[in-house]
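Take a look at the following structure, please.
On to chain A.
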Amino acid sequence: MNENLPGWQRLTGILRDPREALTLSRGNIELWANLLIILCALVFMLLKGATFAVTLTTVFGIWAMLSISLNLVVGYTGLLSVGHIGFFGLGAYTVAILTSTTSYENLRTGEIPTFGWPFFAALPVAALVAGLVALLVGIAFNRFRDDIYVLVSFGFAIISFNVFLNLRVLTRGAFGIHDVARPQIGSWVFDTELELMLVSLVLLAIVIGISWFIVSSSFGRVLKAIREDEQVAEVFGYHVTHYKLAVWVISAMMTGLAGGMFSSWTTFIDPNSFILLESILLVSIVILGGLATIWGSLLGALAFVLLEEGMRFLPFLPQEYVGQARQVVLGVLLVVLMVFRPQGLVGRFKL
Partner candidate 1 sequence: MEQQSFTTQTAPTGLNGSGSDMTLELRDVSVHFGAVAALQNVSLGVSRGELAAVMGPNGAGKSTVLKAIMGLAPVTGGQVFWRGSPLVAATHEIVKQGISFVPQGRRVFTHLSVSENLELGCLYLNDRAEQQRRLDSVLELFPILYDKRRDMASQMSGGQQQMLALGRGLMANPEALLLDEPTLGLAPIIVKEVFEKVHEINEKLQTTIFVVEHNIKGVLDIASRAYVLDKGRLVHSGTPRSVQETNILTDVFLGRLGADSEEEP
Partner candidate 2 sequence: MSNNASQNDYYILETLDISKHFGGVSAVDGLSISIPRRGVTSIVGPNGSGKSTLINLLSGTLPLDDGIVVIDGQRLRTIHAYETPDHSITRTFQEVRLFDQISVLDNILVVLTTRKFWSAVFERTSRQHRARAQEILEQVGMWEKKDSLAMDLSYGQRKLLEIGRAMALNVNIYLLDEPFAGLFPQMLERVKVLLKDLRDQGRTIIFVSHNMEIVREMADHLIVLDGGKLLLAGEVEDVLNQPEVISAYLGT
């Protein structure tokens, strides 16, 4: 069977002749990865019941939004950005600042103004703020590539963390912002887990839709061409700088969207959610799932969420070490992937 056939053609092949399924599965890492992760998810949800499943789905939705938008930059355009947590934080803080109604004394500035906007008004603003900052950052970063790009994006993550921590007038520093508004339409407040899951999934659907629209257009093809060979893409008449900047801004805006959702879901944010390490985790999700596929990012996010929950079940692992143990696993996975499978589980692009 031809390896290069698209998935649906293989599926119809299996429907016609079930034996195809056997030949397909032999040595097919992608298929096994898919099956394993989805099965794990199902088993988990069955074991832990509906509430757990709903929360898991919400968290998954946020991480999936993040990884899809990062994949647009890393997988499709080939810019390995480790700074996306900055845009995530920008989105989260914008929504938090605009919607929070709790005001309290700050050490220096006294009363902090509150805006009390509704969530759905703040969310687009969050995306816009992230996009605007991305535009400025992108203009400065566009000249760098490869390893230099990675390092300056590290820089962006650290700078944004510092801003969140130290710009107390707006972000209230290490105290964090409480009482971030839940989504609300009219008098319908989305404050149960199920309703939040709904919002998360709708936003995820929007992100998937936008990403798919870009990826499947001529624009997306040019992005891949730029990833492969910037100079040649330029010889064929594409102004590479503009394309890179555009996709960077779009990706940042979607990341900001995810940030807004995150802050409304937790209702409390502080700078510790936006440390550099989270950004590295994010990159490892994207690489684990697979570069340059939307499906891969979904899979990676799912695997990541499951990994955390799965580790809570390990009897020998104390609860407080779960986060760290997950990091160890992801780190080792990253090394293993780089040695044996640099495109990730279902990826279409090798670093």
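These made the cut because all candidates are chains of the complex that A comes from, given by their letters.
Brief remarks follow.
In this section, a residue touches a chain if its C-beta (ideal position, glycine included) is under 8 Å from a C-beta of that chain, and two chains touch if they have at least 3 such contacts; residues count from 1.
Please read these numbers as outputs of a predicted model, since none were measured by experiment.
Applying the touch definition to chain A and the options 1 or 2 in this complex singles out candidate 2.
Listed in rising order, the residues of chain A touching candidate 2 in the complex are 2, 4-5, 213-214, 216-219, 221-222, 224-225, 227-229, 231-240, 242-243, 246, 348-350.
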